[in-house]
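One chain of protein is taken out of this complex; the other chains stay put.
First chain written, first letter: the chains are A, B and C, and each begins at residue 1.
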Amino acid sequence: MADRDVTLECQVDLGRGLVLPNPIGVASGTFGYGFEAERMGTISGLGAIYTKGTTLLPRSGNHPPRIAETTAGMLNSIGLQNPGVAVVAGEYAKRWASWPVPVIVNVAGSDIPDYVAVCQRLTGIEGVAGLELNISCPNISHGLDFGTDPAQAGRLVEAVRGATDLPLLVKLTPNVTDITSVGRAVEAAGADGVTAVNTYVGMKIAVPQRAPVLPGLGTAGLSGPAIKPLALAAVAALRRALGIPIVGIGGIGSAEDALEFLVAGADAVQVGTANFYRPGIAAEVLEGCLQFAQANALSSWRDLRWRP
Amino acid sequence: MADRDVTLECQVDLGRGLVLPNPIGVASGTFGYGFEAERMGTISGLGAIYTKGTTLLPRSGNHPPRIAETTAGMLNSIGLQNPGVAVVAGEYAKRWASWPVPVIVNVAGSDIPDYVAVCQRLTGIEGVAGLELNISCPNISHGLDFGTDPAQAGRLVEAVRGATDLPLLVKLTPNVTDITSVGRAVEAAGADGVTAVNTYVGMKIAVPQRAPVLPGLGTAGLSGPAIKPLALAAVAALRRALGIPIVGIGGIGSAEDALEFLVAGADAVQVGTANFYRPGIAAEVLEGCLQFAQANALSSWRDLRWRP
Amino acid sequence: MTASSQPSAADLVGESDLTLAVEEVATCLGVDSLGENLFEVLVLAPRIQSLAEPGQFAQLLVDEGPVPLLRRPFSFSRSDPRSGMVSFYLAAVGQGSRRLSRLRPGDQLRMLGPLGRGFSLPETRGTSVVVAGGLGAAPFPLLMTRLLQGDERVVFVNGARRALELYPEERLPRGLSSLVVRTEDGSRGQAGRVTDGLLDLMKGADRVYACGPNAMLSALVEIWEETGPGVERPRLEVSIEAPMGCGFGTCLGCAIPLRLPSGDPAEGPLGLCCRQGPVLDGRELDWPRLLLQPSHLG
Partner (left out) sequence: MTASSQPSAADLVGESDLTLAVEEVATCLGVDSLGENLFEVLVLAPRIQSLAEPGQFAQLLVDEGPVPLLRRPFSFSRSDPRSGMVSFYLAAVGQGSRRLSRLRPGDQLRMLGPLGRGFSLPETRGTSVVVAGGLGAAPFPLLMTRLLQGDERVVFVNGARRALELYPEERLPRGLSSLVVRTEDGSRGQAGRVTDGLLDLMKGADRVYACGPNAMLSALVEIWEETGPGVERPRLEVSIEAPMGCGFGTCLGCAIPLRLPSGDPAEGPLGLCCRQGPVLDGRELDWPRLLLQPSHLG
């Protein structure tokens, strides 16, 4: 970027020392822990990597089938398969320490002590740039309990805030009547920013089988281009309600999409499902955003923001 | 259908005497009051017509632009443009009286007396087969107040129930944490059935303008294939929670789609946005469903229902 | 957000004349590339062709898949009763128009039409001034063909930002009384806006037909105002655009701001572009409000 004649401030400051080199990150659960991308050579240039949801103990995840395609979207019910925080903090972080991109660990749990323990274990570990608290997983029992109740969400964030000084994002679920009330609760409890949104509860039916395609209740999380308009509305609503940074996500697969989120009020964005069908796309998204910034002589990404 | 060797019971009984000739209806706001279709010759064979949302007084609707396309979906913010109940009850109903399809009037309002007055005006009018209470319009102020609060929804339905003996469906909004709690409240208050779902709150951004495409807050209702998985999950959840009939809707554009809703737990369905890009499609949807029923020797549409 | 005026029931009761609209599976005959990103798409659609009037449009289902979801409205550009062909003149600018420009002969697509109110044709012979801004030329080959069949004197003002955006002269019907070419950058014809010098042309005309960006149409209406008072003004018809969900009066998505019939500058009612339009009397429209609307013509 040195040779561009743009005076754009490309970095994004999410607070508490978490400064991303650029606003285009890759979303939790769509980039693993970064190691596949490392091998495929698609890491450099990322604004941030948000890891797969990580729990205290290893989890083997839900029974297959776990995914199904819908119109311009996909349903997933992975069930937080992950190796547990010991492996992440003990082995993975070492490898991240040498990467040119901040790695933010997505943390999941089923009660407050769980979340706190995971966050504590990750605190002070070189290679861990921040935490993203997943209070919005639709695919495990009680996964949405914290995310749908402002009071519970506030309590959780308060507890975690007391246990770590790492930059703390809270990932919100859109499956609520009013996402801003949860947003306000976690802001008040000390979150440095919010990530919006996680997946929407959806279902696909196999007509010949007269049953859902996915097991159990048949529900799973919908992601992909189909949800982009919904996620944009959520981000815009949060922007009006909150003072802290917002990381926008939902259906982003192009520079145009990313810019839409920045206009709606996001400070940074994440590319999610698109990593599956266009591995390496985040770099193209960034490139397109930079071109737009140059063509429009932006001095900061905030210049894009809608000011009603 | 006489010459099919299927013993299928094609009719659907929604209660209180409202028997639809078949489960495939057309959705409120996507079929006007049926008069365009009458001219285009696409009325016969429909299971039901659910009219445009009708209010006590005429409404001229929201300022343009009112619609925008998204990936596999459309956003609308029509704002309930309609001629008011006097015209509907006084002029339109006469014309419906001779149609071979039940017409169910979709009713909207901003407070309980409003709704009650509209419903009373429509009661006893020949040509009006039933009412669909729209407590879920995202495009007018307070449009969602009733739909997002079980207690308010219950009170409204109770009041309307007391004022009319017409078959009464209540159209639910999916923009809630728990659609079943609203569903249970309206069931307890005397609704004969629920329609699920209305549109999802969404937004589209015009990047060059650095603002939403649609005016005001920029939000509007998302419909179309993009929302089908979400609507299916809502219908399945309602099916577990309620005993009354469910009219399923959201992204239906083919027989396969309609069958998915019947499996998920709907008793009847509505074709919405697809009426715009495939006028007349409801007849094709019905035809496909009948073929499926024959090939699978269904004796009733209920045979399709998922029984977990 | 609600438009303030209470509409009369009559406004809202208005029904589209759809008895003539038909759904037809058209067959692509070919796509002519007219330089840069302009195209004329020719399709065989004999039923619709036999019904299509100048200024009306068809709703084209660009893709059977769900992206893009909605049909796209296009004005009939040319129409050939012998072959059953109609054509659409378009710029490949977005999802729908780009796919149309890539159709191959033999490809099929669903069309609904004809829709909307077209241009009114003269009852007696006279002079028509037809003003096109860029893509706004689309409906005029058909209109002018019909005008000329009625022995109308037709003056065509073909304007655009630059030569490459002009409707190609060689596709114009023969027999125009006069052809004025204007480009903003002077790359072809006279340099200037399409509205330059229009007043004189209008003064001698019985009818003015115009289509182009809203800003151009708005300016044109102001110029038209100057043709009076005192003399009998030419009839003024403009073809405008609005985002359309259905094209046949059902979705209520294509609202356009109208002036109060009284001429009162207070906010007037809303109309439906697909029902009252797309061709309207230029005075019916509330131009200041219309200029706030998005338009893909510029």
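Here is the rule we use: a residue touches a chain if its C-beta (ideal position, glycine included) is under 8 Å from a C-beta of that chain, and two chains touch if they have at least 3 such contacts.
All values reported here derive from a predicted model rather than from experimental measurement.
Novice: Quick check: which displayed chains does the absent chain contact?
Specialist: A, B, C
Novice: Hey, which of A:G47, A:G79, A:P102 or A:G248 is the one touching the hidden chain?
Specialist: Final answer for the missing-chain contact: A:G79.
Novice: Which candidate, A:G45, A:G216 or A:G288, sits in contact with the chain we can't see?
Specialist: Checking each option in A:G45, A:G216 or A:G288, the one touching the absent chain turns out to be A:G216.
Novice: Footprint of the hidden chain on chain C, which residues?
Specialist: Chain C touches the missing chain through residues 65-67.
Novice: So which bits of chain A touch the chain we can't see?
Specialist: That gives, for chain A, the contact residues 29-32, 35-37, 39-40, 52, 57-69, 71-74, 76-79, 81-84, 86-87, 91, 140-141, 206, 213, 215-216, 224-225, 253, 273, 275-280.
Novice: Which parts of chain B are in contact with the chain that was left out?
Specialist: Touching the missing chain: residues 71-72.
Rule of thumb we're sticking to: only the chains that are shown with their structure count from here on.
Novice: Just the number, please: Cα centre separation of chain A and chain B in whole Å.
Specialist: 34
Novice: Taking each chain's centre as the mean of its CA atoms, how far is chain A from chain C in angstrom?
Specialist: Spacing between the chain centres: roughly 46 Å.
Novice: Two-or-more-chain contact residues of chain C, please, as numbers and ranges.
Specialist: 66-67
Novice: Check each residue of chain B and list the ones that touch at least two other chains.
Specialist: 71-73, 225 - these are the residues of chain B that touch more than one other chain.
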